[in-house]
Every structure is written in structure tokens, then in C-alpha cells.
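Only one protein chain is missing from this complex, and each of the others stays in its spot.
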Amino acid sequence: MSVQRGWQFFMHPGPTNIPLRVLHAMAKPAVDFTSPEFVALRDRCLERLKGVLKTQKGFVIAYAASGHGAWDASIANLFSPGDKVLVCQAGYFSENWSVTARQYGVEVESVAARERHAVDPDAVEERLAADKSHAIKAVLISQNETATGMRHPVAEVREAINRAKHPALYCVDTISSLASYDFRMDEWGVDLVIGGSQKGLMLPPGLGFNALSPKALEAHKLSKMPRSYWDWSEMLASNANGFWPSTPATNLLYGLEVAIQMLEEEGYAKVFARHDRHAEATRRSVRAWGLEILCAVPEEYSSSLTAVMTPPGHDADRFRALVLEQFDMSLGTGLTKLAGKVFRIGHLGDFNDLTLAGTIAGVEMGLELAGVPHKKGGAQAAMEYLAAEACKRVGVKRAA
Amino acid sequence: MSVQRGWQFFMHPGPTNIPLRVLHAMAKPAVDFTSPEFVALRDRCLERLKGVLKTQKGFVIAYAASGHGAWDASIANLFSPGDKVLVCQAGYFSENWSVTARQYGVEVESVAARERHAVDPDAVEERLAADKSHAIKAVLISQNETATGMRHPVAEVREAINRAKHPALYCVDTISSLASYDFRMDEWGVDLVIGGSQKGLMLPPGLGFNALSPKALEAHKLSKMPRSYWDWSEMLASNANGFWPSTPATNLLYGLEVAIQMLEEEGYAKVFARHDRHAEATRRSVRAWGLEILCAVPEEYSSSLTAVMTPPGHDADRFRALVLEQFDMSLGTGLTKLAGKVFRIGHLGDFNDLTLAGTIAGVEMGLELAGVPHKKGGAQAAMEYLAAEACKRVGVKRAA
Amino acid sequence: MSVQRGWQFFMHPGPTNIPLRVLHAMAKPAVDFTSPEFVALRDRCLERLKGVLKTQKGFVIAYAASGHGAWDASIANLFSPGDKVLVCQAGYFSENWSVTARQYGVEVESVAARERHAVDPDAVEERLAADKSHAIKAVLISQNETATGMRHPVAEVREAINRAKHPALYCVDTISSLASYDFRMDEWGVDLVIGGSQKGLMLPPGLGFNALSPKALEAHKLSKMPRSYWDWSEMLASNANGFWPSTPATNLLYGLEVAIQMLEEEGYAKVFARHDRHAEATRRSVRAWGLEILCAVPEEYSSSLTAVMTPPGHDADRFRALVLEQFDMSLGTGLTKLAGKVFRIGHLGDFNDLTLAGTIAGVEMGLELAGVPHKKGGAQAAMEYLAAEACKRVGVKRAA
Partner (left out) sequence: MSVQRGWQFFMHPGPTNIPLRVLHAMAKPAVDFTSPEFVALRDRCLERLKGVLKTQKGFVIAYAASGHGAWDASIANLFSPGDKVLVCQAGYFSENWSVTARQYGVEVESVAARERHAVDPDAVEERLAADKSHAIKAVLISQNETATGMRHPVAEVREAINRAKHPALYCVDTISSLASYDFRMDEWGVDLVIGGSQKGLMLPPGLGFNALSPKALEAHKLSKMPRSYWDWSEMLASNANGFWPSTPATNLLYGLEVAIQMLEEEGYAKVFARHDRHAEATRRSVRAWGLEILCAVPEEYSSSLTAVMTPPGHDADRFRALVLEQFDMSLGTGLTKLAGKVFRIGHLGDFNDLTLAGTIAGVEMGLELAGVPHKKGGAQAAMEYLAAEACKRVGVKRAA
């Protein structure tokens, strides 16, 4: 890449932009992590994360690990080799959670979503209803599929489980929705939540979260999987005693407290609305360009990212490379079978209207540069929507 | 302002955006500024600034002061009370340099530019030709007028002085053009240059520069103005001996070396072209909106900033306030008699195409929000120009 | 703690002081970790770590995890449930590695060191010689026991294994010696190395390392332990292809490159000598105070830390608390059965002679404050040793 000036437009669906305030909160000297002051900081962070997840009964655990480690932790703590789980399969990341489960000797059965669709709660209900023996120990789902830009119906799947009167644990991956979407752990009867630091929480990678319900904790007691670093019992016992079973990621915890503080200052309702707004603006651009959004169903659109399909014969990665080189904007690539066919625009985390406007302009210019057939007017469409929203906020009536 | 996420769009014609690399270069512990290592750093910086100014004969001095201090230094070192100078008057900042001169007891005569025009070299020639007794000691001009977004014809005024065969010193303020425009101190026969850290050099305010020709140094020896902190003789003698006459702004000097390094990595030819490109894109937007650029003459357009006039009855500062509140973009205000009538878009320093695209979108949305009559299509116009330029860079032929 | 000024004296045997240059290297924006530039940075880091470990045949893996995670990785990759390992038991951390092994269903046999002594290579030889069936799959040892301040004879244990003609894998934990002590993976026939970021590498916690020999890789292929995040095969295959199996700890990797750069600038021979010098100075102080060093055998003294015993009836933690409160110095505590009986002075990482002198003074003053019986002169003794060493460096002959 040639020398570039100014801030890079970093529009990935994760890792996401890190606020300077968070960067400097982390740029701190070493700390005695067993000191009462630091233990208190951790406890404040974990408590406030419970607020983010809307749980009062749950427990939150923070690992020095990336989100993939949180997957391992979920499998290693909840199951025994030979157990069976039902995975709502809908893209690279839910598939990968399955891979992890299988690597631990867990049998994985899938309810696959139709292509470009989210998982269908009725299909889940049907499969569970058929499981008379309750062989299925858990249902696994991602609230947001990062590879495809699709939102899965977490509340509805809970209802499906209920309708099937099935006792399975309900496990939800919120890696790319945590602190970007509303989440209601208690209300939705979620037993296990997976999260990471590097998306909506605006931190670098390196913290992986598990949140667990009392029911998950009961299941954990029966689990025969070998584990040490990931072990919930040790972690919860240590944490409860003001200690740690292993060295924590101290500087990320410093950053976490500030990131949560910033989100609370904004207010989660506004945070969620901001993500919805930027997603809608992005989609209006895509439609104006005459391109297709990968996600086929409006109710299932992701608010964290939008995956855009390039027309056949037009390599999405060549487009991405040109955008990076000429405009210093880094976009997400298509994963596995989507490689070269989609590019992903992340619009989550530390992000505002003008960053989005610049992003959309960069995409529109890049389409031209790469010779990808499109109509003009995408940036205009995004701008009009954002302006209309701002007019609403200030109570201005717009010209017709 | 409500809580905002992401980087603020800070689009002032100075201070300008500071790269993180520069911020961290400055976030250094205290230093023994008399140590050989630190003195060498200063000398490297001053030498490289000579490269920026294209001078081999000149001397560069860095004051711990903002640009206004550099004005004081120029007056206090070159003149004696009662001396006369000719000022190319064309806006708030050239007027203010006159004010400084007058405060030092220097008589100021002006060649005023026509409103919305740059200074006319012929008018300078005429005035100097009439000064048979050579009472005028110096001609003062700004390369770029920050208040109006106008570029003055520095090379042409030198020719005018030559044509008038007048021995006056030639003094040029480059506060808002230094490291953003080409400047040729030796070739243009400039005797004194004024500069500051907080514009094209991408640093916080706190360093003021004087560059002086041997002829300026001769004039300095005759100057009877009281001075101490600003005294060139002391500064040059100290610097030449590896010392300092007063405590330097150590941390800004750390930042200066990195900022110059970054500009050199990009290459000044590209830096200047980048400023020209962003200025042209901005003007295309303004025209598309149907608004007026304050500067009336295309040859005189500034590449650092564009001052845009709001239609009568539409307060530019109300518009700016809305843009700040709703889009977290900070724009420059109109100064003195331009207050409320213009807003200024700074496009200099650490800045790229997408930042500009976001900026222009913010202005266009703000115009709607503030109810300022305008046509749509400004952002589109900027984008098309930037895309066309990128296509040229990569050798892509655009669709008709 | 009351308000304190200046830098905290943070004298733990880990985490250790983080240089400002490293802190700012980590305070960087989000990065596309799949970009060629970032992958190249990782590869450079891993390659240079091979230099630190003196291995050409080995492979290095960096996990987003703390050192405890690296333990899990070693067990999960090398063994199968029911395998047997022989642990050189000599303190809290080697015991904990055993705990991890047991948690994974590995049978642990111990060669326990005598109290306050390092492990005896002859005892290892004896035990291995008796293992005719080669039921023991691996010998586990720590190069430096962080809990007791003892250095284990890693080269000599290799010789013991050789003498016993036993094919066991040789696994060494270098958490608190990595980049502080000489280590020769290839020469010593080490098959697995455990390391972490937060000690000699001067980084925050959050990176755990495994280095593996080709023989370890062979053993890995036979391992039947469930694993995913820790899986070597996936990690090595991904890394070799310029990819990652899971999100890396991007910002720590930025810091790692700079930390290695700093160590290389100093030169590892000097780094090791510095650690030895500070350890020796510390011990001279302890002896002058008339206190006992926990480690009973001079050949086994740690160069990373010194564990000091407080006389019976004098609570080491009360002493530590006073030192923290009155002098803002944080010292290491005694772990488990050593709690209250020892305090630990870390002298590894980013650390110099005067920091040590201040540290020793803080301990000496703290002993007085806490009423711990001692003789004066400890600080004096350290200082005389450091001065003598400096005199040697500059070739000054000291006064008798």
C-alpha cells in the first residue's frame, strides 16, 4: 500500500476501531493483579457485563483468550465426549463452533438454514420434538453471523425450544452482536453466552467471555471433559474469593472498564439504534448501486455488518485490494465458499455517521475503480437517510 | 454536544489532525535538552525544515510559541520603531500581522486586495516604484490567507518588487501553507518566513518558526527594537554552539521529527498534490450545492481550506453548531466581519480522500438540517472527482 | 494506599515493568490481522523467538492466552488420557503444571526436590532407569521456579535422561526465565517449551508460547486429547499458510516485536548478565540484613527473583503492605504454604541498577517500619557490589 495520510478507514466486522481513550487506558504499567484495587476493577467489569447481557442470575467469566477460546470453554465445560448438540448452522462461524464441538468428541447435528437465510425456528422445534429421548443436550446458535451479515432469531428459537418442551441448554454466540444488539439472557432463557472483546466492546482481541446460567452450572457439574484453563468451577471459585486461577489479561481489563463506561455514557438504547441506523443506511446504498445484499430476508439483516455480493465475474477481493490501496479503507473479505463473491462492510463499534458516509463513498469509488457494474447514487442514498434521521432527532421537517 | 462515537471529524484550517504516531512520539519522558542527542535531533529538524522551505542559504529558528509569537519575532528582529512596511492586506491574518507591527511602533502601509480577491502584484509594484526614497523597509504577505481561503501570488509579488527595483525585504507568512504548498525561499528571494507547527506539520500548537535570509540577518543587525526571547542573534549563536538560549518545547520537537519523517515518506510532491486534489473536490461540491466560494478567482483558490458563503439570512454559525452537534464535525468559523456569513472547511494536514468524502457529506446533511437552501449533489460531485483521480492513478479508463 | 508520586516500584517476579516504548507500540488502531503486513510481523516475531530459545529445528506457537493456557496447550497436544509424566516438583508453579496434567487425565509421578533445594538430576535418572517399560512419556521441569526463586538444572536433567537412556519427551517451563536466562532448546534436547509474555519479554499478560521439537510433533500426532483452540496441527498449518486458526492478540504482537527489538539492541549476553548482577546484588543485601534466602544452594539461585524469608513471628505480608503503603513499592507475596513466610523481590525485565538500589532501600526501610529484626547495611552491600561491577565495566580500579 502506498503511504496514506489520516486515519485508516477500518471497516471490518471485527476487530473494530478502538477509541483513543481505550488505547490509553490500556497503556498502563504492570499491576499487581491480586491487589484489592485490581480485583475490584475486574468485579466491576463483570458486573457491568451482566448489565449488558441483561442477566441477574447469570455468571460472567473473562478469559485471557480470543473469542475462539470462549468456544472451547463452552464445549469443555458443558459437555462430555459423546454428548450430542444441535447447531443452528448458518455460516462460517456457526460451522466453526461445530468444528470445535466435534474436536472435543461432541456429536453435532445441524439445522441448516437455507442459503442466504437465517435459521428457521420451526425447524428447530421439529427436530427437538422428534428427540423424545432428550439425547440433544444443547442448542447452539449465533445471534449474528459475522460471515454472512445475518441476524438469527434468538428469542424465537427459545420459543421453539419451549414449544418442543425440550430441556436442552440454550447456547448463544454473541461475538459480533455483544453490546451492539439488545440481548436478554434471563428473559430469553439463555444458558450460555459466548463473547469477545474485539467487536462491539471496542477493544483489541484477547478477552473471551462465557456467561452461564444456573442451569448451565448444573450441567457443568456432570461434564467429564478434560479441562484446566477453561474450567468454570475453578474460575468462579477463584473470582468469588477475590483471586484468579491464572494470570488475567490485565491491560485489556483496564480497557474494558473504560469501554463499558463509554457505552454507558452513550446509553445502550442509543448504541443499538446507532447500529441499526448505520446498517439501514448501508443497505440503502447497496440497493441504489443495484448490488445484492447477501442476506435475503429483511427481518434477518445484521446491524453489525452488511455482506455485499459482487456480480459474477467480478472478484470481491480484487475490489477490496483496490479500495485498500487507493483509499486506505480495509473491508472484510468473503470467507471460504464466499471468497471472492462478497465483501463485508463492518459498521459496529466506535463509529459515526460521517465515518459511514466516508465508507460508503469509498465503496462507491472502489466499484468504479474495479470496474464492478453498478449504478451511482449509493452514497447519496445513505446520506439522505442519515440526514432524514438527523432531521428527526432535531425536529426539523425536511423539504419534500 | 451529545455523546459521540468514533473519531471527531475535525476539519479546521488549523490546528489540524495530529497522527497517532506523532501523538506518541510526543508522549515521551523529560529529556536533558542540552544533551548531544537532543541537540542533534533539533539540528536534524531545522535542517529538514530548510528542505521544506527550499532554502540553502537561509537559517531556521524554532520558538516555543505559537505562530503569533513568530510574528512578534519577525517584527522585533527586523525593524526599529518608526520603520515603515508595506502589507499586502487581504484578510484577518494579514491584518493581524499589521496590528503586531503597529504595536511595535512600525508604520504600516497597505496594498489592499479587492474584496474576495488576492493582492494584485501590479499594485505592489506601483506603490514601491513610487517610494523613491526607499522608506519602505519590507513587504509583508501571507502565502495563504486562512480567514478567506485565498492563495496570494508570492512569486509574482517578488517579480513586482524586482520590477520596481526596490530593496525592501520580502516577508512571507506561511502559517497555513507550510508543508502544504510548494515554497521556494531562495528562488523567490524571500527574506523572512513565518511558520507554525499546528497546520501542515500536523502537530499541536506550540512551535513558531522564523526562517531568515542572509539579507534579513543584515537588516536585523540594524534593528533597534527591544527584544530578548525572540532575539535571532542569541538564538542562532546558541544553536550554532549546540545550546539553547531558553528552554525549548522538547516534546513538540520529538513530534516534529516524526511529522517531517511522515511527510518525507509520502514525498512533498504527493503531499502538495493531495492538498490540491482535496481542495478541488471541495469546490466541486460547493458549486454543486449552488453556494458561493468566498474566493472569487480560481487562480487564487486556497488548497488548505475553502471558505463557503451561506446565503443572506442563513447564519453560518448556526449551521456549524448543528453539524457539530449532530455529526460531530467541527468546521471553521467566519472571522470578524465574515462572522455568520461563511464557514471554513479545512482540508490540510493529516487527511485523506475518505475523510474528505465524509466531511462533504456532513456539510451537505448539515445544510439540509439547518435549512440552508442548496441543491443536492455536492457529495456526489466530490466523489466523482476523487474517483476520477484514483482512476488516473491506477490507469483505469472510466465509463463515460 | 495514600496518593503516591512518581513511578511505582513494581518489583514482582511477573508481570513485570512494561517499557513506555512497548506500551505505545501496543496503543495502535485495529488491524486486519490477515493482511500480508501483519502476518509478516507475526512471522518475524516467531522467528526471533526461535533465536531467543536457540532452536533451529523447533516451531514456535503464540496463543492469545496467558502462560497457564500454554500449560494446557502442552498437555492437550502431547498426551492422551492415562499417559504418565514425571514432574520435577519444586514449588507452586511446577505443582500447578502437574495439576493441569491431572485435570487432563494424565497420571503424574513426581521427583520432589528437597525443601529449599532444586530438583536432583540423579533422582530423575534413577526413576527413569527404573521405568523399563518406558511408561513415562515425558519429564516436566521449570527452568526457574517463580514461587521459590530457584533455578533448576535443565541441562543436567537432560544428561540424566540420556544416562537413563530413556526416550521420554523433555518439557521445560520457562515462564519466569524466558529472555532472562540462557536457554538452548536444541543443544539441551528440549522437546517442549512453555513461555509467556509478561516476564522477561516485558509485555502485559496475554500471550502464551509453546515451542516444540520435531519429536514433540511426532508425539502430538498420537495424542488423543480433545482440543481445538490449543491444537498445534491447526496452528502450524494455518501459520505456515499465512493465516490464523483464531483471532490473534494483535496489539500484544505489536508490542512483542518492539520488546524483542529492545532486547536485541541490548544483546542477550548483556541481558542475562544484567539479571545475574541484580540477583547477586539482592542476595548480598539479604545476607547483610541477616535474613535468609529461601533457596538454600548457591548454584540454584534464581536470577529472576529472590525469595526472602522473614523470621518466625514476622508476617511477610504485613511487611509487604507497609512497603506498598509507605513507599509505593509492590513486592511478590509468598504462595500457599509460604504465605506470610517469604516475600519475593522480582528483578527481571525492564530494570536497571538504580531501580534495584531504590528497591533494596525500600525493603530495608520497610523492615524497620515493620519491626522485622535485621541488621543495617543491606542497601550498602548491594551498592558496593553494583559499583564494583560498574568499575570493572569502565576499567576503574577501586580504592581498597
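Order as written gives the chain letters A, B and C; numbering starts at 1 within each chain.
Everything that follows uses one rule, which is that a contact is a pair of C-beta atoms (placed from the backbone, for glycine too) under 8 Å apart; a residue touches a chain by one contact, two chains touch by 3 or more.
The shown structure was predicted, so the numbers you read here are calculated from the model rather than taken from an experiment.
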| item | value |
| --- | --- |
| Residue among C:Arg151, C:Lys199 or C:Arg274 that touches the chain left out of view | C:Arg274 |
| Residue of B:Gln198, B:Asn239 or B:Ser303 in touch with the missing chain, whole complex considered | B:Gln198 |
| Touching residues on chain C - with respect to the absent chain | 3-7, 9, 17, 19-20, 262, 265-267, 270, 274, 322, 325-329, 349-359, 361-362, 364-365, 368-369, 371, 376-377, 379-380, 383, 386-387, 390-391, 393-394, 396, 398-399 |
| In chain B, positions touching the absent partner | 7-8, 10, 12, 14-18, 23-24, 26-35, 63-69, 71-72, 75-76, 81, 99-100, 103-105, 196, 198, 204-206, 225-231, 245-252, 330, 333 |
| Touching residues (missing chain, whole complex) on chain A | 20, 24, 27-29 |
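The definition used in the following text is that only the chains that are shown with their structure count from here on.
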| item | value |
| --- | --- |
| Approximate Å spacing (C-alpha centroids) for the pair chain A, chain B | 45 |
| Length of the line joining the C-alpha centres of chain B and chain C, rounded to whole Å | 54 |
| Whole-Å separation of chain centres (CA-atom averages), chain A against chain C | 36 |
| Residues of chain C touching at least two other chains | 24, 27-29 |
